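The complex appears here minus one protein chain, its other protein chains still in place.
Chain lettering (A and B) follows the sequence in which the chains are written, and residue indices restart at 1 in each chain.
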Amino acid sequence: MYRYDEFDETLVKERVAQFRGQIARRLNGELTEEEFKPLRLMNGLYLQIHAYMLRVAIPYGTFNAKQMRMLAHIGRKYDKDYGHFTTRQNIQFNWIKLEDTADILEDLATVEMHAIQTSGNCIRNTTADPYAGAAVDEFEDPRIWAEVIRQWSSFHPEFSFLPRKFKIAVTGAPNDRAAVRVHDIGLTIKKNAAGETGFEVMIGGGQGRSPFIAKTISEFVPRDNLLSYLEAILRVYNMLGRRDNKYKARIKILVHEVGIEEIRRLVEAEWENLKGETSVDLPAEERDRIAAYFRAPSFETLADTDTGYEARRFEDRDFRHWVRSNVVAHRQPGYAIVNISLKPTGGIPGDISGDQMDAVADIADAYALDSEIRATLQQNLVLPHVKLSDLPAVYDKLAAAGLATGNIGLAGDIIACPGLDYCNLANARAIPIAQQISDRFADLNRQYDIGNLEIKISGCINACGHHHVGHIGILGVDRKGEEHYQLTLGGRADDAAAIGEITGPGFSADGIIDAVDNVVETYLSLRQDPAERFIDTLERVGHTPFKENLYGPKAA
Amino acid sequence: MSLKAITANRLIDGIAVWLTPAGRWSESVYDARVAEDADSLTAMEAIAADATKACTVVDALPIDVKLEDGLPVPTKNKERIRALGPTVRLDLGKQADRLGKAA
Partner (left out) sequence: MALIKNGTQVSDQWLVAADDTPVQADIPTIVSYKRFLAERDTLVRSRAELGVKLVPGDDVSAIAADLPRLQVVALDFPKFTDGRSYSTARLLRQRYGFQGEIRATGDVLRDQYLFMKRAGFDAFQVKDGAEAQGWIEAMGELSHYYQPAADGTNAVWAERHAIAAAE
């Protein structure tokens, strides 16, 4: 993984000192809240319902055991001994004091972490495939380019006061695990006919009040021109994006209003001009320097399988089930990708205690190559490089820490935003709905029978819980002081990304749990065979039978 | 006009607080001053504006309350959660510090 050199280290420390000064000037009244707010947001600090919330970046989701231990330390020392992993490869602490924030950031800097640009109307933490460097289907590690983008976008002089926030995601595999089509810019690494590496560039995806799937602006941008192309897009957006209405300020609205052809023309013209100016594109030396940090770790030469692992799988049903749902094939023989579910039955999605963070760090140190850990868009964790022979030990240690729930990609693996329990913007609670659905599907055998099912819950239209792209999406709204929930079906965030459709009238907090159950039962009754996933059945038969079972034949 | 109280977050630590009859800020909603009429609310808003200017609190705003056993209790979901803590972690927030009785 990437390691800071003297320049990165200096910059992150200087940024902490700068923010320490800004906090002092806020506390002594030199800065008004209006002036301070964009500054604290660009350092990841929100003011929420109960206290300040600090969002710490895990750039492109990659971190290690030492960094995880620091997160546990931050939770214990400055917060309430837990953290919350988000859908964008960040971790949030919910009970932070303004007066402690500079000390926290200083502690984070000692392990090469920061909260820079995790909020604000700037370029946010760039996200990537959590299986990067390990996935069987990958042709180039997207983290190289996510790190290139991290550096280019940090403290960018032109793009720190954009019309609205700006999110970029990168994948290096045809199976999209980074949800690139619902980002402001989505990048997919590909090769052209001449065998050169470059990017398909998609823009204008996003969720929120007006969800859009991104449109392709360029089929192929050569890799060495990526930054100038991004700079051209950002300049067009900075100049033309709407600033009169915060709900219409994202680039997706500009693309929608102006049209992708006109945006493409403007971007290409800007890019042509930029090519003749001081180039923001990296020289090969710097690209190679960054790429070197993402070389494959020192894998051992191993057999395709391991007898101890196979024996345990044969003997132990729970282990077998956990392997089936949480362990993914690795490109290197004898290794596996291990998913750690942060969705225990009835638990709070994405929450992890300080002791659990330490346990994951210990397991990563003992069994994961280079002690590497990943944070996923599904609010889970990944150990990307684990030997098959170590899987029984990893499983036992995870189980001892309460982290061996075998439900990755299943009904219990629910995404939920913090909702009204924590968030100032929320209209309804999301976590209790996730907990009740998780309890309803507590029987893992039933979950295995149902198979892949992505349930996503947001507590307001900002859609941090990604309900638009859930196979089953739930949106909490406030109806005359009562929490009320809309149901959508058919959304997906993968390479066939789609926005879900609202089924019809919404449901009460209790009713929505039954409604989800109802939808699942409809699927089970309609699927051709157990291999046909929920989303496939829905796309084959359409929404009508689901609506009929929810509302009765007439309403549908 | 429905009964009103004024809530804010303390600037230095962000903790949710309510304006008291003594013009201070309490971590318990039960200590909140309750405005029964517009004049009283205007006076409270002036105190909150001063406290905002003095960098004591931020985001001060009036909220609807009702009296239960003579104590002010917010009527809206969000304000109830502010006053008590997360409904999904009863060990955290005011409810855990006995500053708010359980919902």
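The working rule: contacts are C-beta pairs under 8 Å (C-beta built on N, C-alpha and C of every residue); 3 or more make two chains touch, one makes a residue touch a chain.
This one's a predicted model, so the numbers in the text were calculated from it and none came from an experiment.
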Interface partners of the hidden chain - shown chains only, full complex considered: A
Contact residue for the chain not shown (choose from A:158, A:196 or A:396): A:158
Option from A:110, A:175, A:273 or A:525 whose C-beta touches the chain left out: A:273
Listed residues A:265, A:289 or A:320, member touching the removed chain: A:289
Touch criterion as defined above, residue of A:10, A:110 or A:528 at the omitted chain: A:10
On subunit A, residues whose C-beta touches the chain left out of the figure: 5, 7-8, 10-11, 14-15, 17-18, 21-22, 30-31, 35, 38-39, 121, 151-162, 227, 235, 238-239, 243, 273, 277-280, 282-283, 285-286, 289
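Operating definition for what follows: only the chains that are shown with their structure count from here on.
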Whole-Å gap separating subunit A and subunit B, where each centre is the average of the chain's CA atoms: 35
Parts of subunit B lying in touch with subunit A, wherever the complex brings them together: 9, 11-16, 52-55, 58-59, 75-78, 81-82, 85-89, 92-93
Interface residues, subunit A side, partner subunit B - complex: 26-29, 33, 47-52, 80, 95-99, 348, 420-422, 426, 428-429, 431-432, 435, 478, 481, 483
